[in-house]
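Note that this complex is displayed minus one protein chain, with the remaining chains in position.
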Amino acid sequence: MGKARRKLRTRAVAAISAVSALGLVVGCGSSDSGGTGGGKKDGKVTITMGLFGVMGFKETGLLDKYMKEHPNVVIKADVAGDEQTYYTALQTHLAAGSGLKDIQGIEIGRAKELSDTQKDKFVDLAGVAGTDHFLPWKQSQVTTADKKVIGLGTDIGPMAVCYRKDLFKQAGLPTDRDEVAKLWEGDWSKYVDAGKEFKQKSKDDKVAFMDSSSGLFNAMIYGNSQQFYDKDGELIYATNPVVKDAWKLASEAATSDLTAKLRQFQPGWDPGLANSTFASTVCPAWMLAHISEKAGPENKGKWDVAKAPKGANWGGAFLGVMEKSPVKKEAQDLVAWLTAPEQQAYLFKEIGNFPSSQTALGMPEVVDAKSDYFSGAPIGKIFSAAAQEIPDEQVLGRKDGTIKDIFSQGLTLIEAQNKSPNEAWKTTDKRIEKAAG
Amino acid sequence: MTTDSIPVQTADAPPGTVQKKARKSTAPGGRSRQLFRHPGAGRQHHAGPVAYILLGIAALFSLFPLYWTMVAASTDNTRVTQTPPPFLPGPHLLENLGKAWQDAALGKAMLNSLIVAGVIALSTVLFATLAGFAFAKLRFKGRNILLMLVIGTMLVPPQLGVVPLFMMMTELGWGQQLPAVIFPTLVSAVGVFFMRQYLSEALPDELVEAGRVDGAHSLRIFWSIVLPIARPPMAVLFMITFVHAWNDFFWPFIVLDMSNPTVPVALTQLSAGYIRDQSLIMAGALLGTLPLLAMFIVFGRQIVGGIMQGAVKG
Partner (left out) sequence: MEDHGQAHREGRRLTSGPLAHLRSSPASHARPQVGRRAPALPVTLQEGRLPVAISTSTPPDGAPDAAPPAGSGSGAERQRRSTLLHRLDVRGAPYAFIAPFFVVFAAFSFYPLVYTSWISLHRVELSTLNLMEWVGFDNYTALWDDDRFWNALLNTFTIGVLSTVPQLLMALGLAHLLNYQLRGSTFFRVAALTPYATSVGAAALVFTMLFERDFGMINWMLSLVGIDNIDFENNKWAAQTAISTIVIWRWTGYNALLYLAAMQAIPRDRYEAAAIDGASRWQQFLKVTIPGIRSTIVFTIVLSTIGATQLFGEPLIFGQGPNGITGGADNQYQTLGLLLYEEGWKNYQMGRAATVAWAMFLLLIVLFVVQRVVKRVLARRA
């Protein structure tokens, strides 16, 4: 064997051993494996947070601000982009009892499951000073049966209807937002009627009245006290008149060809916004930023916001403190501060997250907020009004998110796969039984 | 065990592919049925223009998504999702790359990923070649059954193992540490199976015998005879194992966090916000892929040439 070959091989072996050794040394770091990563040392307090994409504390500099005001506190926040992956990791960590952070974000779709099955792992935040400023229905979403509160609310998603003034105009519909609101005030079926009128009179037949029937369905469901489950945790979707009405109306919109056959936030929806393929969409407060970006600068001033027939809420999150945390008190203080009215108003100003604090709703940043993109609509007032309309007690269910998705699927069957509403309902019914039963 | 007990279906090229190659062979050299020797179909022949065209088309399809990642990373966020999408690079490339690097703390993540993927690839290749050699050329009791066992481990999808594995890692004290990501994947059944197949047809029994006759023990035979022959598949196995380990997201995301991330875990930091900065995310994705390309260039050279080159000149 040639000398060169041998040397190469020896060097390779040396390299391998070096890398492996390095790997094991670097890998086996000195960090307290399994703990939350938080702690007190030399007068400094370290608090760790696990957040997901939409919360905005890190990006808007709120964490830095807190650290400046409390120089002995160091905050380390991990932000995961995708809530689904975040929740899977959270559940795995909860199951194993390790890998949790001091503070964990809770998305509304998960709130019920966590408060039912993992409430012991969360600190009770019921009595924390200065936290009685929230909208009552918001906190009810994270209150357990025995009155334990596992999180403090961050943002909410009150809903309105975003529409294109120019497209409404060419179909002979009113364009002023108050008049538009009057068009369908109090009843979603009037919204569908307006859609039929739009379809009849629109000069451009490539434009649909609304983007998606499932948007309409969700808007109708989310405003109600009881949705898919009742107070005892029983599935009532098949008999609840709220659900049946929503299904009827949404499938009517689908079969009357009033929709662009899209699903919100699925492929095709963004290009739909960019290319103006629909004239209205049900929009929670946090969707405005997305619309303005995807529709682009050329559509600025063409969009406007009108009050929805009935108030509803889509989305929202909470911050919880874990029992395992070695710095529970400090974490609690941080959470209370981050969700305080001033900070919520600040977040609204910066990234459009709508406050869940009643006090914040009364602050000038919110009351006077207007959106340039949406023709100067007074979004603070519109969404506040929608938020106040939501009933105080919201009955959530553990599989709400899954059931909502299955309904969207069912509506797509009607919209895009030409199934009849009856067929689609049967399929949906079967699927829900399997998923939630 | 002979190769016959593994599902065998010889691949018959359909007429379409035939045409492709036939065209190529009408390039320099021609094609006639006389008695003079035709140039061989293989290594020693120079590629004709048709070959280059075909390879070019294949390269185009292969590289386009990565190219578009670069285009997206260099355009500003609003333009990226407009239709028609941009196809030419924009002006913000370096700016976005820098921001992505910073926001996702990629320096540490890159080092971690390098260690993780490097160790996993090295160990996988080494152990796979060892085991592959044993299964291919050494005789021992239970060889067939054990090989079936190895293949059997490939048959159950691994995703669900995440939860019990995490609990194990917690017990071992490896939570949020690199060993948690490295140790479970130190070996690969695919690797063993691949090396076994390659060595069973590439390594002549006589060579092993000759080594034995000379008194070489198994490890020496492995080191001096098997390794040189096995260089091409080892290079390929290294590349694909490295990529797999580098890009692995789900398990590292569950067991690691930002105190000790690998590249895919770190890149999730970029997807934050209601408005996803798509160009920033793509910049991060591009940064994450570049080290892999560098590795390809180094190891890709090893696939062809080397040991056989000298022999050819005889």
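Per-chain residue numbering starts at 1, and chain names A and B are given in the order in which the chains are listed.
Note that in this section a contact is a pair of C-beta atoms (placed from the backbone, for glycine too) under 8 Å apart; a residue touches a chain by one contact, two chains touch by 3 or more.
Everything numeric in this text was worked out from a predicted model, so none of it was measured.
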| item | value |
| --- | --- |
| Chain A residues touching the omitted chain (full complex) | 1-2, 4-5, 84, 88, 91-92, 94-95, 113-114, 117-118, 263, 265-268, 271-272, 275, 277, 399, 402, 405, 408-410, 412-413, 416-417, 419, 427, 434-435 |
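Everything below uses one rule, namely that only the chains that are shown with their structure count from here on.
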| item | value |
| --- | --- |
| Geometric centre distance via CA averages, chain B-chain A, whole Å | 38 |
| Complex contacts: residues of chain B adjacent to chain A | 77-78, 81-83, 111-112, 115-116, 118-119, 122-123, 126, 162-163, 166-167, 170, 173-179, 182, 223-224, 227-228, 250, 253-255, 257-260, 268-276, 281 |
| Residue numbers on chain A that touch chain B, as the complex places them | 1, 5, 9, 16, 19-20, 22-24, 26-29, 31, 33-34, 37, 50, 53-54, 56, 58-59, 76, 78-82, 85, 88-89, 92-93, 95-99, 101, 270-271, 274-275, 286, 289-290, 293-294, 296-297, 351-353 |
